[in-house]
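Report on the structure given below.
In this view, the complex is presented without one of its protein chains, the others remaining in place.
Note that the chains take the letters A and B in the order they are written out, and that residue 1 is the start of every chain.
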Amino acid sequence: MKPANSVLLLTTLTGFGYGLLAWLGAFAALGVLPHRVWLVPICMVLALGLASAGLLASTLHLGRPERAWRAFSQWRSSWLSREGVAAVLTYLPALGFAGLWWWVGPDAGITRMMGLFAALAGLGTVYCTAMIYASLKPIRQWHNQHTAPDYLIYALFSGGLLLAAALALVSAPLALAASLALASTLIAGLAKLAYWRFIDRQTPLTTLASATGLAAFGTVTTLDQPHFTENYILREMGYQIARKHAAKLRRLVLLVGFAAPALLLVLALAGLVPGFATVLAVIFAAIGLFGERWLFFAEATHVAALYYGRPS
Amino acid sequence: MPKDSIEYDTPIGDQVAYTTCYMCACRCGIKVHLNDGKLRYIEGNRDHPVNRGVLCAKGSAGIMTALSPARLRKPLKRVGPRGAGEFVEIEWDEAMEIATSRLAHIRATNPNKLALFTGRDQSQSLTGYFAQMFGTMNFAAHGGFCSVNMAAAGLYSMGGAFWEFGEPDWDHAKLFLLFGVAEDHDSNPMKLGLAKLKERGAKIITINPVRTGYSAIADEFVGITPGTDGLFVLSLIHCLLEAGKIDTEFLVRYTNAHHLVIDAPGAPDHGLIARNKEGQPLAFDRTRRDVVSATAIDIDPALLGHFTLPDGRIAQPSFALLAARYTDPAFAPEQVAARCGIEAATIRRIAEEIAEIAFNQAISIDQPWTDSAGRAHKTMTGRPVAMHAMRGISAHSNGFHTCRAIHLLQMLLGAVDTPGSWRYKSPYPKSIPAGPPPGGAKRNENGSLTSAPLGFPTGPDDLLVDDQGEALRLDRAFSWAAPLGIHGLMHMAIAEAHAAGPEKIDTLFLFMANMAWNSAMNPSETTRMLTDQDADGQYRIPFVIYADAFFSETVPYADLVLPDTTYLERHDCISLLDRPIGSAHGPADAIRAPVLVPDRDVRPFQDVLIDLAGRLRLPNFVDQQGQKLYSSYADYMVRHERKPGLGPLAGFRGAAGDVPGRGAPNPEQLNKYIENHGFWQYHLPAEQLYYKHHNQAYLQTAKAMGFIDSDAPITLNLYSEILQKFRLAGEGHGTRVPPERLRASIVRFMDPLPIWYPPVEEALSDPVAFPLHAITQRPMAMYHSWGSQNAWLRQILSENRLYLHRSLAAKHGLVDEDWVQVTSRNGTLKCQVRLMDGLNPNTVWTWNAIGKRAGAWALAKDAPEARRGFLLNHLISEYLPASEAGHRASNSDPVTGQAAWFDLTVRLEKCAADTNPETEPSMPDLEAPFSLNHPIILRHGAPEPTA
Partner (left out) sequence: MTSLPQPLPGATKLGLVIDLDTCVGCHACAVNCKEWNTGGHHAPLPDHQPYGAEPDGVWFNRIHSYEAEAPGCGGRTVNFPRSCLHCEQPQCVTVCPTGASYKRAEDGIVLINTDICIGCKLCSWACPYGAREFDEDAGVMKKCTLCIDRIYNTALPEAEREPACVATCPSRARHFGDLGDPDSAVSKLVAARGGVELMPELGYRPTNRYLPPRKAQIATPPRETPMRAGTGVGSALLSLLDKVLSR
């Protein structure tokens, strides 16, 4: 699948944003967030800002962005529609939570409750996004048990890093957030490894023989394509990445996206330049996750490409 | 939610017109829908006898050809050096004046100095008539590089031919053998027919080096080595003779199998058919034990044995010669298998299958009919083995004899115009020969030739040669180099004009023939010859007039360009005098009527030619006062009479428009055609549908309609006495004999029975240096079309590849898309490869005419057609290697002069990985003689913005 920047931005930025929202809400609900009155509003601006930027970026992917509002109508069947609805709905508890934190106070039950709602709404939106991909049967690298949990894990990982950085920057106690971020970094890295292992060993369900109904006639190979020039289907769904190139990128992603942030978190936990370390960890994670997301698309194959003799 | 608005009652357009397609040579009826005067949709005409409503990719893309940016806009006069493409636009008056004065001078001095060659046109009866009236013998159309082997072999053997003159009995055939055809002229009828065969479960065997197109759906693919089909067929004949599986009854009734052939080696009458005083051929009647007229009925003719004629000469039935030749073990499958690339067992099995279907599964239709001897028959018996052959047979220098071999097989099986077999399309069969000999030797007082320049020689006396036996025609047709060159040798026209061969010509007048590109063997050499100058700075070919609708690669080489219309902007007639569209069910013809008014200053070529004929005051184009007889082609189509009552259109003749075939001109004829949706068809009664060569009622009908001059039966020529006459001359008999250098070849190739020999060029090439056969095909979506200018068709094939068998690719370490160098004796090219399985392992092939010269056809200069497309033509030469005496023979069939495109042999080398990814050779870019205004996005059919 073609790794389009708009979609890469959508999924990574909303991951950061809703991940941060989730941690903020959860920490608040558990009462472990430092009681600084402007902490939540500022973090909320960051979280919703990132999520909104991601959502806005996704409209660049649309052929008719002025009609984007129509996308809210089909929540009964479409995960994309649900994502839109969930994203809009998330603003309510998120803003409510920030407002309550500011006006009513961090310890109020309603604030904690709203924090929990906001966290769940944010994660719900991430889940909807994940399900857009996970539900697509023609793409085996997406349509599997990994996709939805992985998206949630990466959101929590990136959001956790953000929270740790935010706390570090305001010199608030960091241990819990950084430890959780470290744990989610490791889990995210392992999840990615597991995912790659899974897709590398997956036997494609669909073959050119089943795609053409010619299984009974022997080995099917392509002779001629309908046209010589690349068409929409090939540009969008026939994207190919060399195995060697992919392997190199995978190593880079592991290093930049997971190993480096983990190391920096350890530094931060050890009390060495925590602000610098956590911010750097966020930057590394952002680059790494962007690369990870690029690979998530680039390594995904679509069965329609089989018709053109490309692997699936 | 807004509901999707779907219109369920909108008419396709506001106007419907019926005309005939011209996106290829198939001539389907089309129904053109216009909206607001603009083309909306073209579909097949459901009533039309050719296509019955279906329409191919090309026909469906007609809109894009009508809107092609490559359309010429105005007459052009060359101002720069020839080939530079520097032109000024001129008015038609000036253009016609230039042409008229040039041609008038030629006609007044030596009319043969005009060479008129037309390409893929369908108005040869007009262009040939123009040439005849002008008085030049140097006329031909493109048949010489296309299908003359098929036409000549068929017409000289059966009075009909595969090509467009016959068709399999799609409704009854049980076994269909398809030789060398992946797509054909008759494209939609073939496809409709193949579907019928499939529906009935008939078996289709394809004999073809490549498994694409029709061969893709065949039940059996016989991946033959190119140029060996004749050997394969003669081997089938060997098997059938061996097993006695031939239809002797058919042979003696309808062929000359029993005709006695004089056996007197060395004598001037050796090999001629013995005749009585009345000129009737003789046979030996086994009942009477006497020599009798072979045309007599109720005799028991001998097919073997030697007999003494009343005058003491010895003779034997022609069949005996045939049997002796083909039962020779040299034709046994085991002997030919390796050469043909087909296992001996496969050849034997196919022979068995043919015999099984022909003789054990014969069919009989309850349809009484009367033969030409007046005998009534209760049924029509059929041998349901049908055959069709075309390009892959035709384009070899042994194609004439190979095609004759196939006809021989048909005759031996009794499978000619019987139920289930191959059938004539009316107005065929014609007599053998099919018409008068070629004109050119004599002129009438008014300067016209005594007969049409293309004709049918019946012996050395009909050749157009001088006292030394050298060719009179520019292209050497009807000379000893191509005695049966009945379509001319268009592929030699430029080379011979440049060489100033038989006689230096003045003006080369070309119509609709891309002679500087894909219609040329060796385009770089051809363009050099077109621009070559004498020592005095004059062009070797003094003047070139070119008429075409589009900016092809040939336009820059003209001195005067006469822009033609597209097919939707003009009148045409698909005439019985020309290449008819009749079927086995009856004769038919059709018209084109303009659907659009040209938006450019262009004129239909036929109108221009008739105007030119009038200005030149050519006989039969002007009246006695010298006034033009015809105001336009449409006028000519209605009022011209070739013979009394016979005009270009056979339908709706007579004052009342109710006479079919032969009748007085009808001023309302075109309206009648338009009312009848563009065509006329005559349905033959059921009793006339088969055995047309000996069907009394059919022959009478055909004579009445003017298709044939006599209703005498048409005896099929198993043995060709005409060929033997040439051969005798080669042996030195008679007054007209070939020049010394051609004698041996005349003796060898003018064999009265089919022979097989390795293709001439292949035989002259080094099989080690050039171990692979190289051939081309036209793709279905572009066959005979001008597709690269067509925005839709070019998307399907904007480049081409060289296809290789996987085993060959493995040998060279090649994978898909690798670049290779292909080398022949004539040159080298560079292209990309594609691998496949369904291919003769020693053959490579590509799609023809996809490669374009950069800038031509108004395409962008970086168009893939120019950068990654290629022509195999660069590897082919119109000449064979020179003989020791320095004589260069043309690369053609020695009987017919058919261009031997498929004799090519090559070798491959893999290119280095860093090779520049563009095909070679690359000729300099061309500049269009008008400004280009390409849309970045084409939105044909977009709704007009509503006010």
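Observations
Going forward, a contact is a pair of C-beta atoms (placed from the backbone, for glycine too) under 8 Å apart; a residue touches a chain by one contact, two chains touch by 3 or more.
None of the values given here were measured: they were computed from a predicted structure.
Taking the complete complex into account, A:S78 is the one of A:S78, A:T111 or A:S184 that touches the chain left out. Contact with the chain not shown here comes from a single listed residue; of B:V79, B:A264 or B:I297, that residue is B:I297. Which of B:G29, B:P333 or B:P460 touches the hidden chain is settled by the complete complex: it is B:P333. Residue-level contact of chain A with the missing chain is found at 1, 61-65, 67-68, 70-74, 76-81, 84, 132, 135-139, 205-206, 208, 210-214, 216-227, 229-233, 236-237, 302-305, 307-308.
Summarising the interface, chain B meets the missing chain with residues 1-12, 35, 40-44, 46, 51, 53-61, 63, 69, 174-175, 183, 187-188, 191-192, 194-195, 198-199, 201-204, 211-217, 219-221, 239, 241-246, 248-249, 252-253, 258, 283, 286-287, 296-301, 303-304, 323, 327, 332-334, 348, 351-353, 355-357, 360, 780-781, 789, 791-796, 798, 836-838, 858-860, 862-864, 867, 934-943.
As a working rule, only the chains that are shown with their structure count from here on.
Only residues 1, 212, 795-799, 834, 836-837, 864 of chain B touch chain A when the two sit together in their complex. Against chain B, in their complex, chain A makes its touches with residues 73, 221, 223-224, 226-229.
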